[in-house]
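Note that this complex is displayed minus one protein chain, with the remaining chains in position.
In order of appearance the chains are A and B, and numbering begins at 1 in each one.
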Amino acid sequence: MTVKLYDYPLSGNCFKVRQMLLWLGVDHASVPVDFHPGREHKSARFLAQINPLGQLPVIDDEGFVLRDAQAILVYLASRYDDPRQRWYPADPKLRGQVAMWLAMADEITRTASAARLHDALGYTHLDIEACRRGARAAFRVLDDHLAEQHAATGLRWLVAAPEPTIADLACFPYVALAGEGGISLDEFPALRRWVWDFRHLPGFVGMSGIFPAGPA
Amino acid sequence: MPFVTDDPNMLDDWLVVGPASGLPRTTRLLGETLHLHTDADGTPHALLGNDALTVQSRYGFLWVCPGGRPARPLFAFPEYEEPGRRIVDCGGLGVAVSGLRVIENFLDMAHFPFVHPDYLGKVPHTEVAKYNVEVDAATDEIWATDCRFWQPRASAAHDTGSEVFYKYRVMQPFSAMLYKSSHRPDRLDAIGLFLQPVDDEHVIAHTLLAYFDDVSTDAELIAFQHTIFGQDKPILENHAFKRMPLEGRAETPTRGDTTSVTYRRWLRERGMRFGTARAAA
Partner (left out) sequence: MNPSAISQAWHPVAPSAEVRAGANIVAGFAQGQELALWRAADGSPQAWENRCPHRSVRFTLGQVTGGDRLACAYHGWQYEAGSGACVRIPAHPAMPAPRNVCAKTFATADAAGMLWVRLAAGGAEAPPELADAVPAGWHLARTLTLRVAASEVRAALAPHGFASTETPDAWQGTLGESTVAALLLDAQPQLSFLHLWTDAAPGSDAMARVHRAARQLRSDIEAAASH
């Protein structure tokens, strides 16, 4: 099967889906959307036919259409992961934790991704200082959680499980790209370690702005 | 005194302020906010407060001469009008670094296998062969010719590739052009990089394609340009100092850096100050 993905190379939310598909071994075909400068995702045609919210990513899995990066991760992991279900674990507590961090991913998009849109794509109507303040507040919550969980249990991913889940994938890109929005990660050592660990997962391909690990 | 610099390299030259479309709008130039609009007959206007700035529309962009006394005409861009070429504006992308470093990166091939792997280069094909760099006495523009670099084929699954030939041209401290082989055997595609200097450490990078390509969609061409530029962005924004040192020994070029050595000398000889760092020990 081949999943159709409405895609844009500089979108961290699209990256989440591309990377998930790769890790799940599912082929995809990207449909390039002229996000910038064309604002094609806000065109009448896109709003009417693809996503009324005017956002990327959107997938079309042989007629099953879904928008929202986090929702797409839930669907892809539920449908295509192997029986171990490490990406979206079935255990109720872990699943609750995943949902909690998926909500954090939305907050990261609202703040850190918005700051990057302001600085890189000229979205000057956004309140850049509020975005950066909000991003630092979210990142501090993440850094505290990662530091404390690692000291207590040795675990290094967001959810209390030995392997990364869609929670990590959902929160990752706009943390890794935070510098492009003028948000420094200097004050978040545990978050920086988590970014390094995630980039070095086998099969991590990254996106423009986030280097994959090269050969040693 | 308006503007964040008094460097005549900036005040007496034509500086891009974005596309000629999408007006009216405001934008930032040399630390100031400009208001851009057109009359009903299409005449462009650029205002700094109540003051009208010298402005022209060329190549689909607006260009402002901040000091009002342009030392030279805007550079020639014959490919823009050439029949059969497709002109695609890939939009402006903000970069937090001196524009001089952005131009230097644009002129550099040695980073292709490391920053653009599987697109423009691939380890172990890292060698930069000797090429030719000259300053054209008539135009005072820098030309790098006979540049070639090993590039992977579109299918990244196999380690196949071939040499691609490049020419580079620097028209202004903040404007450069790259020429590479196109779909037509006898013509070169042109990529223009026109940097809008917001201040010493920030630019908006405008990329314009003048291509022979009847196959790709605009979205595909833009996606490729943004993929490449997005890979350069974290490098550009992580120079330990954002302004380019033109003196001192803080930075050391190597043999393959001939274009950038020429570019830095050319900037020194013009007395470039904007976007530069004081000499480090």
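In this section, contacts are C-beta pairs under 8 Å (C-beta built on N, C-alpha and C of every residue); 3 or more make two chains touch, one makes a residue touch a chain.
A quick note: this is a predicted structure, and the numbers were derived from the prediction, not measured.
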* Asked: From the list A:D91, A:D127 or A:D144, which touches the chain that is not on show?
  -> A:D144
* Structure fact -> The listed residue (B:R25, B:R86, B:K167 or B:H239) that touches the chain absent from the view is B:H239
* By the contact definition given up top, give the residues of chain B that touch the hidden chain. => 101, 104, 108, 110-111, 113-115, 123-124, 126-128, 234-235, 238-241, 250-256
* Residues on chain A that touch the omitted chain in the whole complex? -> 143-144, 147-148, 151-154, 186-190, 192-193, 196, 211, 213-216
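Basically, only the chains that are shown with their structure count from here on.
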* Asked: Can you give the whole-Å distance between the Cα centres of chain A and chain B?
  -> 31
* For chain A, which residues are in contact with chain B within the complex? -> 7-10, 32-34, 36-38, 40, 119-122, 179-180, 182, 207-211, 214-215
* **Residues of chain B that touch chain A when the two form their complex** => 19, 89-96, 114, 117, 123, 204, 217-220, 222-223, 226-231, 233-234, 237-238
